[in-house]
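With one protein chain withheld, the remaining protein chains of the complex are depicted in position.
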Amino acid sequence: MDAQTLIARRIARELRDGMLVNLGIGIPTLVANFVPEGIHVFFQSENGLIGTGPVPEPGMALAWLTDAGGKPVTALPGACAFDSAISFGLIRGGHLDLTVLGGLQVDQNGRLANWMIPGKMVPGMGGAMDLVTGARRVIVAMQHAAKGRSKIVRECSLPLTSDRPVDLVVTELAVIGFPEGRATLLETADGVTVDQVIAATEAELVIPSNVKEGGGASTSYESA
Amino acid sequence: MDAQTLIARRIARELRDGMLVNLGIGIPTLVANFVPEGIHVFFQSENGLIGTGPVPEPGMALAWLTDAGGKPVTALPGACAFDSAISFGLIRGGHLDLTVLGGLQVDQNGRLANWMIPGKMVPGMGGAMDLVTGARRVIVAMQHAAKGRSKIVRECSLPLTSDRPVDLVVTELAVIGFPEGRATLLETADGVTVDQVIAATEAELVIPSNVKEGGGASTSYESA
Amino acid sequence: MKTISLTNAVAMIPAGSSLMIGGFMGVGTPEPLIDELVRQQKSDLTVIANDTASPGIGIGKLISARLVRHLIVSHIGLNPETQQQMIAGELKVDLVPQGTLTERIRAGGSGLGGILTPTGVGTVVEEGKRRIEVDGRDYLLETALRADFALVHAFIADYLGNLSYVLTARNFNPLMAMAAETVLVQTENIVPVGLIAPDHVVTPAPLVDYLVTKG
Partner (left out) sequence: MKTISLTNAVAMIPAGSSLMIGGFMGVGTPEPLIDELVRQQKSDLTVIANDTASPGIGIGKLISARLVRHLIVSHIGLNPETQQQMIAGELKVDLVPQGTLTERIRAGGSGLGGILTPTGVGTVVEEGKRRIEVDGRDYLLETALRADFALVHAFIADYLGNLSYVLTARNFNPLMAMAAETVLVQTENIVPVGLIAPDHVVTPAPLVDYLVTKG
């Protein structure tokens, strides 16, 4: 399994029946492919839809039914459409149970930077700042390192997305949470040791005695 | 013609094609009966409708199609319904061309009091404060005096509805405007002299040389 | 979607709760929920609504039953009992301009701390509030409102809980459906999923906690 799929599958285990979930572009989008059987999750697309379905069959795309990247999607029975003010009212107002976003850096207190690299790449924050500030639970889906450098850092060198800490970071190596505001290793992926995660991480990691090593954890870390 | 009809007919001459208009309860409601022929006016009811039509025929009332007093109305073709936030977005946002409201007092600078008599009658302001603050043009429809006392006063003794002055006051005796912020007699009703209006008015009235005495004025005083 | 009986829906509302109740002069008020609040004698309520209708109608029934301790409304003119209880000091009434009330509820539902409105500047409504200047114009800072429960009336709901409203019964209902911890919906019709066109859904299903069934 490639790193992206590994991450998406692990995050999908955090889904619960009835949740309203917003998935960012990239790895987060893949999470929708692994919804556990028997549960119904509402996926919101911030451009104005709840009930986003899979990519349409050839010839069935509608120009006015798209994801937040402008790509054609379908709508499931029970879908609903709304304007951008309602969409962000849902996001900012605490109605979103979960958002899954990509990340450039996460600091050891859980603060995310994911919207620009000054002087180099300035895509803009789009909905990211509202999502991180407003969602009940924020999970960052990202590879553990980029160009050999850990993305889980002591301090973000890039501009922050929000001063609200995220709840969980899921990489191909580990699941990291922030109980008491400090980066804490909760779980390592299949075949990955705690020492390997520590070696690959710039941030100082709290290692609890009950860390689940080697994957296979069946429970989620949803806050009570 | 009774005083109320007189007032309503005079105000109806201020209507223009395409206007969005909100009529308060009481005399203002009567204005809808005298829309000049050949023009289309959109009447807004702040409980969430544009395109309010007349009272339904017997047996045709719908419990969910009412005016702001909760009384059944009809809807004209092209009507639209909306929630209360949109309704007041229209009102506060300057989209309402005209509102016609009842009044308890108007001071000589044009400020209206129409929502409470402390210790005696406290209906609440409902939409009145937003209407007076937000509509492009505000006309007060009221009888010139109550219990023998002028309602056009030097200073309001009752709590103000807004610090924004109204544009026009229409009574059964006169039409009064507030150019340069001072109560100015623009027109007297049929059979009413300037001196009669002055005698019936507590506020100091500016009497321009071109005041239209005795009614019959065919133009409106819409601001340019 | 979770359905719940009328009896159980109201049983979950503790005395002393804050309730947002949809409706405008009783139109669009979830009347069965009101009747059941009276039957179960849920007292000491804080009610946020546009008005108190008139005696015998909608929220007017809660007033007559003296179940309300604190009222946040824009208008009580057509309910003399509300005015009497207020003047007698038995009922605390906060009168809020209607457009300000809509925005405060909307802010509460949308995660905003408040809004700046020109309405009320220079009137008694300004008392105790911050006046803030933006681009040379004065506004009042009006803060967000939320409640423990929203009692919402919808014309149609689907099995998931998507809601649509009818004509002037819409009013405050969709705003309140976003601004309370628990949203209870009484609806005239429940239809299978897919029968409300996505463009005609006004309140998305995830906002709704319970559809109240008859009996």
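Letters A, B and C mark the chains in the order given here, with residues in each chain numbered from 1 onward.
The criterion applied here is as follows: contacts are C-beta pairs under 8 Å (C-beta built on N, C-alpha and C of every residue); 3 or more make two chains touch, one makes a residue touch a chain.
All of these numbers come straight from a predicted model, not from anything done at the bench.
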Check your understanding: So which of the visible chains would the left-out chain be touching?
Key -> A, B, C
**Study point:** Option touching the unshown chain, where A:Val100, A:Met129 or A:Ile176 are the choices
**Key:** A:Met129
Practice item. May I ask which residue of A:Leu6, A:Val41 or A:Leu65 touches the chain that does not appear here? Key: A:Leu65
Exercise for review: Write down which of A:Ala8, A:Ala81, A:Val175 or A:Val197 is the residue touching the left-out chain.
Suggested key: A:Ala81
Review point. Footprint of the hidden chain on chain C, which residues?
Key: 103, 107, 110-118, 130, 132, 134-135, 137, 139, 141, 143-144, 164-167, 170, 198-200
Practice item. Spell out, residue by residue, where the missing chain touches chain A. Key: 45-49, 62-66, 68-70, 75, 81-85, 87-88, 91-92, 119, 121-130, 133-134, 159-163
**Study point:** Touch list for chain B against the chain that is not drawn
**Key:** 18, 20, 42, 49-51, 75, 77-82, 85, 88-95, 97, 133-134
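Just so we're on the same page, only the chains that are shown with their structure count from here on.
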Review point. In terms of Cα-based centroids, which chain occupies the most central position?
Key: C
Revision key, fill the gap. Chain A and chain C have mean C-alpha positions lying a whole-number Å distance apart equal to 35
**Study point:** Distance between the centres, which are taken as Cα means, of chain B and chain A, whole angstrom
**Key:** 55
**Study point:** chain B and chain C, separation of their C-alpha mean positions in angstrom
**Key:** 29
Practice item. Return the residues of chain C touching two or more other chains; collapse runs of consecutive numbers into ranges. Key: 106
